[in-house]
Structure formats: C-alpha cells, structure tokens
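Removed: one protein chain of the complex. Kept in place: all other protein chains.
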Amino acid sequence: MSRIDGRDNQDTREVKITKNYIKYPEGSVLIEMGDTKVICNASVEERVPSFKKDSGEGWVTAEYAMLPRATLDRNNRDIQRLKKNNRSVEIQRLIGRAIRAVVDFKALGERTITLDCDVIQADGGTRTASITGAYVAFVLACKKLLKDGLIEKMPLSAYVAAISVGVVDGEVLLDLCYEEDSHATVDMNVIMTEHGAYIEVQGTGEQAPFTRVQLDALLKSAEKGIQELIEIQKEVVEA
Amino acid sequence: MSRIDGRDNQDTREVKITKNYIKYPEGSVLIEMGDTKVICNASVEERVPSFKKDSGEGWVTAEYAMLPRATLDRNNRDIQRLKKNNRSVEIQRLIGRAIRAVVDFKALGERTITLDCDVIQADGGTRTASITGAYVAFVLACKKLLKDGLIEKMPLSAYVAAISVGVVDGEVLLDLCYEEDSHATVDMNVIMTEHGAYIEVQGTGEQAPFTRVQLDALLKSAEKGIQELIEIQKEVVEA
Amino acid sequence: MSRIDGRDNQDTREVKITKNYIKYPEGSVLIEMGDTKVICNASVEERVPSFKKDSGEGWVTAEYAMLPRATLDRNNRDIQRLKKNNRSVEIQRLIGRAIRAVVDFKALGERTITLDCDVIQADGGTRTASITGAYVAFVLACKKLLKDGLIEKMPLSAYVAAISVGVVDGEVLLDLCYEEDSHATVDMNVIMTEHGAYIEVQGTGEQAPFTRVQLDALLKSAEKGIQELIEIQKEVVEA
Amino acid sequence: MSRIDGRDNQDTREVKITKNYIKYPEGSVLIEMGDTKVICNASVEERVPSFKKDSGEGWVTAEYAMLPRATLDRNNRDIQRLKKNNRSVEIQRLIGRAIRAVVDFKALGERTITLDCDVIQADGGTRTASITGAYVAFVLACKKLLKDGLIEKMPLSAYVAAISVGVVDGEVLLDLCYEEDSHATVDMNVIMTEHGAYIEVQGTGEQAPFTRVQLDALLKSAEKGIQELIEIQKEVVEA
Amino acid sequence: MSRIDGRDNQDTREVKITKNYIKYPEGSVLIEMGDTKVICNASVEERVPSFKKDSGEGWVTAEYAMLPRATLDRNNRDIQRLKKNNRSVEIQRLIGRAIRAVVDFKALGERTITLDCDVIQADGGTRTASITGAYVAFVLACKKLLKDGLIEKMPLSAYVAAISVGVVDGEVLLDLCYEEDSHATVDMNVIMTEHGAYIEVQGTGEQAPFTRVQLDALLKSAEKGIQELIEIQKEVVEA
Partner (left out) sequence: MSRIDGRDNQDTREVKITKNYIKYPEGSVLIEMGDTKVICNASVEERVPSFKKDSGEGWVTAEYAMLPRATLDRNNRDIQRLKKNNRSVEIQRLIGRAIRAVVDFKALGERTITLDCDVIQADGGTRTASITGAYVAFVLACKKLLKDGLIEKMPLSAYVAAISVGVVDGEVLLDLCYEEDSHATVDMNVIMTEHGAYIEVQGTGEQAPFTRVQLDALLKSAEKGIQELIEIQKEVVEA
C-alpha cells in the first residue's frame, strides 16, 4: 500500500536545506520537508542568563512559532491572546534541550545562541524539521564564531537530527505529513546523533496505548530517517 | 550500592494516596511519593470546549502548578510574571494526554472533567505522581457520576499510572528523588496501562545521549514500578 | 437558638494548627478552622524591596490565593485571566499590614519575609485564618533566624490573631462559616494583639447599614475569639 | 496646636462639588477636598453582569485610578505594568460596596451603573472623596433615568458620604491631608448614611495598634465630618 | 454655509489654555478647544532610557489616554483588556515625535521629560490639542529647569502647534469637531513650527482618495489655524 503522496512507508519526504536564507543572523537556513517550511535563525548575543553569569560557560535556547496562516485555518497570533501557545512552549523547550545535549558550553564561551524556528508553512513534522534545521543554523553560527576568532574550536560533539514516525492504519510510517499525522494512533518523535545515540524519544499513544513491538519498529524506522537527514545536513554545512 | 535514602535501585519510595482529601471536588486525592505531595482534584462541569459542542462527547483537561514554596527556594507565582511557567505548561499537557488515552468520551457524555494537580511539596517525580494521583481522582469523579445516574458505565478502558526512571552514576534507578534527578544523565518518564501497554514514553539525554541498551533497561524498571502503583490505585479506589 | 453546625453564638469552630507542615519553608503551618484549611508558609530571602535598600531594615509581605477547587464551584486560576483576583489582592494587602504592625524591622535586618497563604479548602473566614496562621509561620521563621544566629532578638512586639464576626438573623455570631457568612447583614473582621489593642477593624454593612450598638457587640465577640486563638498560637509555638 | 494648613483638629478642608463636570456621562461631578481633586462619572449601560441576568435587578460597580502625575512623583500607568495597581483594586472594591449598600436593585432595573473615579490631583483622602463624589454622580444619573421615564422611583435609600480620620502626634484629626496621613499612627475611613448608620468602618494601626478609646474618638470625629459632607451633597443635588 | 456650531469654515473653535492646572508636575496645562479638554502634564525625571545612557543627551516621550467616559459611550480602560488602545499608541508616538523635532537634547541634559496627555472630554481633534497643549507644558517645565539652574538655556528651537483639517461635504474645514470628523471624506493633521515649517503632515482619505488640489487647500487652512494657536501659546507662556 502506498501513502497519500505516493511514498513508500519508510521514505522521507523531499528534504531541502537552503543555507544563509536570511542575511542578518550568524546562522540561517530555510528547511523544507515536503510542504513543511521552517526558517531557522541562530543569533549570537554576548550575554548569558543569570544562572550562567561568570561561569565561563555559554547557553543555547530556542523559540518556536508559526505564522498565523502557516496552517489550513488562520490562527490568532500569541500576542492577541497575551499567551504563548501551549504547543509552541512544549516544542521550543524540546528544541532547546535537543541542541544543548551536544553543546560544549565551555568551548562556546559566555555567550548565548538563540535558535528561532518560525514555521511559514506547516504540513506535519514541524518540530522535528525545526530541530534538524536549527542544528544546521547552529553549526553555521559556530563556524562564524570560529572564523572570527571568538572561539577556539567547534563547541559541538555530534551532528543531531530529528524525525517523526507513527502508526497509521496499523503500519509504521516514516516522516508523517499532516494528513497522516491526524490519523495516527501512535505518534513518536525521535532525536538522535550521527553516532546512533538517542537524545530524546517521545512516543505517545494518541488514540490508543501501544505495544513494545510497535515501539521497537518505530525506533528502527526513525533511525533510518535520521541517518539520511544527517547526510543532508553534512552536505549543506560543508558545501 | 544503596541510594541516598537507603532504597535499592528498583524500589519506589513509600506511596500513599488519601481519598476524598478536599471536600468539594467530585474526585479528590492527596498523593504522596516520599516527600513529593500533590493534591489532585477532579472537577466535573456540564459544558465542553467549542470543538466538542454538540458532539455527544466529553473532554478531559489538566492543570498543573506548584505552590511558591513547594521547592527549596521560593518561586514567584505565575500571575506575578503574567505567564504560565513553561515547565508547568509542558507537564499539564502531558497529564491531559495521559488520561485522555483511556477515556471513552461517548460514555462520559458532553461534560468536561478538569484535573487540577497542585504540588504542595516537591521532591522529584511531581509530573508522574500527578498522573498517578489524577487518574484516581478521575475514577472517583466518574464513580460519583455513575452513582448519580449521570452516566451509564465507567468511561475508562484501563488503569493508568506513571513513574520516572533514570540513569545516575551509570545505574538505572526507579522513582528518582530530586537529589538523584539532578545528577541523572538520562531521565525518562513512562506512562502505562494496567495491561502493560505504553501511553507515553519520554526519554531525555539531559547531559549525554543514551544507548538502546539503556533505553531497554529503563523501560523494564519503569514497568515494575508502574505495576506496583496500579495495585495501590486499585486498593484506594475499591476501599 | 443553635447554629447550623450546632455551635453556640460565641463559639469558634475547632481550631488546629499543624507546625512544620511543608518541609522547605523557614516557617510553615497548616491552619484549620472547621473546614477552612490554609497552608501558611513563611519564606526568608536575603534581599529587600528598593524602598528599603540600605536602610538596615527588613520587610514583610504576603500573598494569598485559593486552589481552583477550594470552593464549591471551580474557579479559574489567576493566570488564566492574566489578572490577580481582586478579592485576593485586597486580602493579601490586609495580611501584610496586619503582621507588619507588630514587626520590628530593625531587629529583622535587611531581609524579606514573604507569607504565602494558600487556601486549599474554603468554608468562610479564610482571610482571618490566614492571618492567624501566617503569624505562627512568621514566628517559626524568626525563631529559625534567631537559632541560626542571623538575628539577635525576636523582631516581634506581640502575638496577633484575627477572626470574623457578623450579624445573622439579627444575632451577633463569632467565626462565621460560609453558609452563615452568605446570610450575614453585617460582616466584620477584627485583628488584635495579645494585649487587646486593635490592629485592624473592618466592618461592612453588606446588605444594610449597621448601628453603633451592633458595632460594639461585634467588637466584644471578636475580642473573645481572638484571645482564644492567641492561646492556641502560643501552645503551638512553644510545643 | 493648629494643623499644617491652619485648620482646627475637627475641621474638614474646603469642599467643592461641581455638578455636570463632563458633558457625556449620565451623572458627573468634580469633587475637590482641599487639593484633592477627583472626577466622578456615573455611566448607565443597559446590560448587567451574568450573575444578574434575568433577575430584574441592576448592578453598581466602581473603578478608581489616578493620573500618572496626580502625585508628587510620577507613577507609571497600570497598562505599562499590565497590572491594575493593588491599592486601586482595594479602593474601587470599597467604593462599589459603599454605594451598593444603599441601592434598591429592583428599582434600578436590569442595568449597570459604573462609577469611574479618576483622581487628577491627590492630597490625601482620595478614596473617601471618591465615595462622596461618586454618590452625587450616582444620584444625578438616577435623576436622569427617572426624568427619562426609565425608572419609576429613585433607587436609593439614603445619602452616603465618607471621610478619613486619624491619629497624628496623639491627636485625633478629621480629614487628613497627605502630609498628615503620612505621619498618622492610626488611619480610619468611615462611610455613613445620612441617618448615622455605618456602611463601612476601616481602621488600621499603621505603625502601632490602637485602643478602644481611640476607636471611639475617631468614630465621633468622622460622624461630624460626614454629616457636614452630606449637607453639601444635598445642596449640590438640589441646586 | 455655516457649520454645525455656527463657525465659518476657516474658524477654529474657542481655545483656552489654563497654566499650572495640576500642582505637582514641572509643567501643567488644561487645554480646551471647544468641548475637547485635555490635561497635559510634563514630568521631569533624572534618568534617560538605555539608548541615551552616558550620551550627555536627554529624551522626551509622550503618553496619551482617554478617561473611560471622555466619549459619548463608555470605553473600557486599557488595563481591563491588558492592552494599550491601538489608536492611543499611534497618537502618543505622534506627540513624542512632534515635540522631539524641536528639542535640543544636549541642552536638555541627561534627563527625561514625559508628556502625559489625558483627555477628560473628547469632541474631535484630541491628538492635535494634545500636541498644542503638551508643547506649552513642555516649555513650562523647561522654564522651571532654567530657573532652578539645572539647564543653561531653553532646549527648544521653535514653538510648535497642531491642528486638524478635513473635507466635509466637499468643503475644506478647519479644526473639526467630532460630528464633522465622523462625516469627513479626508482627514488631515498638520504639525508646524512658528516659522511655517512642517514637522508632520498626515492626510488620510478615510472614505475616498483625495486630489492634489484638496491637499493644497488643506495645508493652507491648517497653516492659518496653527499660526493662531501659536499666538495663544505665546501669550500663555509669557503671561
């Protein structure tokens, strides 16, 4: 059985990462996974939050948002409701944790890198696309710091990418689009390093609990997709 | 090697669930896991959010908060900063998803049950204690609805409990207290049904990525803890 | 005529003050007056508001809130409406004023004590119970400061307690429960020291103006109740 | 000993109430008590809050605020801090209660009268001046409703005025200006009807507890002042 | 054809500027243009925003608001909606820009002057009345600074006033009242110096685009009005 867009179950959508998409940020990419499009900007600022003051260490944080019409129906802006969207809060915490897991804060020095992930078009998998794109923007910003002599070595221990997997109509699918995601009984986001270690595993039985057998199949599918994404990240960074 | 509080690695802390703790809610418990204490109240309201209007189906939602001095240092109240704490947002979304996974919304009818989890003393594992306690409060509220003739059958498919596990000094520990949690390299929260199916698995390599072997050991440890918690839930509900 | 709960007009409800209720605060009690239950925590912080900077003097402030289901119907949390409940604002200002009236700010030194009064179950008289409980939490925190050698003498000039009185069906009642309070034509809160001096008197003709004769009877009733409460406070502190 | 502005202890400051001060409101006055100046506008709106819907009864509410430079130093506007000033919250609740105590809600019919008290210059006693002025604005609005045939009788049972009294340097003073208020050891606000009944008594020992003898002297002083204010209110209304 | 209030097309309404209207501000006026009444207070504070720190230069900023019942219908206060009114934001930015255009920030020294324009009664032209009044309050504050020896010369290069003009029923009218403004097809606000130079020109085709011929006629009308206003400003300042 082929999928809604003709892919095989273990195929990712077409992935495109455009480097230096916005001209001002220290690192910037547009990541496209199928129709999901996210601008990921890495901004370097020479200050740290109070809990890092005088520690000699830096910090990395993330913000995630969607344009009002990134989705089928228009959503009000956060400022209209005076409240950051709850889903966005959860996602930006995830992005920050994911990247921080491979950062060497000593090597980064006392500065903050903020990763802004702004979804301009959403078609499923925006949080994982944000992580995959933010990682590249982060590397680009670090390369700039290195080139400018502000740091002595790249403050990163491994490439990181993320992908969503899920169970739809009893089958394990890789890289769900929105239509598939809305019918999934199990939804899982996996973040891994290039060395195959897990940074975060989040699996949810949205409509029904899931079994250990399903969990294993989902992890295997995700691993395949992530390794492909990391290949693309490397090509973009090194281009 | 024994743990900071003398427990073995696969021991949970002492668990105590006090039924009908607050007199007004339809369901109410105080859950204590060691020094972690959470008041879980289930409130029934005869209205549903707009996306459930005229659907014949009900809804379940959760709110999580900590008293300012539930922790070692005093935290400002959310209202002081005009912003719900980001961590609390993430947790209350998790609690809501966890309970909804076993709810039969048709059987519940067009009403909303709100699960308020207020941590009065925090010593690690507050989100998993909240889920375990909220489930009992939810069952109590449903039993009241059944007794009052407002529903015809219990709108629940399985008992649900949650526990935290983690890797500390290279060892897999069950039910981490705060001190242990702050030294864990891997932190995982697992939510399961009485039938051993997963509702949510969230594993994070807080300080370093983790391996598949660790993931498997953590899941096994969590399963043991959850089955013990479900025994206690059943005793409390049936008492 | 006996009251709704069988008490005589000049009886208080059963009063119970549990010392060291929460483990982290410098002072902590659970005060119960009948079914009204308030957690009162006193937190010491080594900083003062800007108007006390470099004055050598300390400060005392209070915050008051209710859990969403402390009442018969569920109330939304303040953060939901982005606005501190107006009644809570009025009450926390009263608690702060009441305790500050007997504090020796020089003896306290340049530090702030915050008195958090969180109502977990409300059945009338929550503001006066909060004052009576907060005073004990405050004393406990001061005793800890004294024991730790941070202050040289107790920074307090007198015990303080508070109680509500009112006119219901033409009779003066002491310590109104919620049911009585909602039928009272006059409602008065009195805060006194152990020496019988007034700290605050607030009388309101909720449904009708009141006479001087009623005012005198209300003050007499309140004085009786407060002296009983101060006895209990002393026993708890000295236990 | 004469006072800072030459008054005797039991003298009020010069009182002036300008009727129809703003042209749009149904009732409007500027009240001046010495240098304290408050614009009091009564607005009639043909709707009631939800708890009065279909009750056949009306509602009265009040809002109180100060212009940023009504005081010696400039204060930020509430909207700057996204938070209604706590003192203003307390005061506007007091104004609303005070007027509601003499309103016949049935006679008012299902409409709301909002009493906006905006202090343009503050020199002590702004809350009591607001009540005294708001009462007149309220009467004017009711007279307009009566004239327009929207109500059948005046929905008010008695004239209401308010004044502050206090103990300064051991003496009981009537109608304190800001300078006196800031040195008072006891501060009391009294709201009474033309028939000498109390609507609200709020006495605070700001710097020290106070005795019953002081309480009695303060009430006597306030009564004198209020009767004078009510004479002036009547002249203004009937002019 | 004469206007709604009997004026000729090129007449302004009666203008009255009352000096030292509020006693605390360094500069204060009440400006009345017909039934439009605005309190303009200039407050001097010995601090500057961060972008002027250590620059040796001062800053001027403005805030604009209306009392809830300055208009025919009552408007909620900004703090009720937790949001500064959008129209007010636009206007206060305009007032600030207008005055800053003639300020010598070096001569002012490192201090901030805040111009609070509070409309107590609105009948059209509140933004231009605010600018004309705020300019006078600003001059008065500067004269005080000069008199107190805090500055060495007046930090102002020219008198500034503003007026509204518009096209109503095809005719160019000067100084529109609210009734006229609500029927205008073109609405223009002009801010000029005493030397006839423009500080700001804002013309809007509210209901239809406008021609170059109309633009020229509107500018001519505004110039006449502004020169009259500046005469009045000078008389008030020099009185």
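Here the chain labels run A, B, C, D and E in written order, and each chain numbers its own residues starting at 1.
We adopt the following convention: a contact is a pair of C-beta atoms (placed from the backbone, for glycine too) under 8 Å apart; a residue touches a chain by one contact, two chains touch by 3 or more.
Being a predicted model, the structure only gives us computed values, none of them experimental.
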item	value
Among E:Asn20, E:Ser182 or E:Thr211, residue touching the chain not depicted	E:Thr211
Chain not shown: contacting residue from B:Leu82, B:Leu150, B:Ala217 or B:Ile232	B:Leu82
Touch list for chain A against the chain that is not drawn	22-25, 28, 35, 39, 41, 43, 45, 63, 65, 67-72, 74, 77-79, 82-84, 114, 116, 118, 120-121
Contact set of chain E toward the excluded chain (per top definition)	82-84, 86-87, 89-90, 93, 97, 101-102, 158, 192-193, 195, 197-212, 215, 219
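Note that only the chains that are shown with their structure count from here on.
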item	value
Option reproducing the contacts of B-C, where over half of them reappear, out of C-D, D-E or A-B	D-E
Inter-centroid spacing, chain E versus chain B (mean Cα positions, whole Å)	59
Distance between the centres, which are taken as Cα means, of chain E and chain C, whole angstrom	50
Residues within chain B bordering two or more other chains	82-84
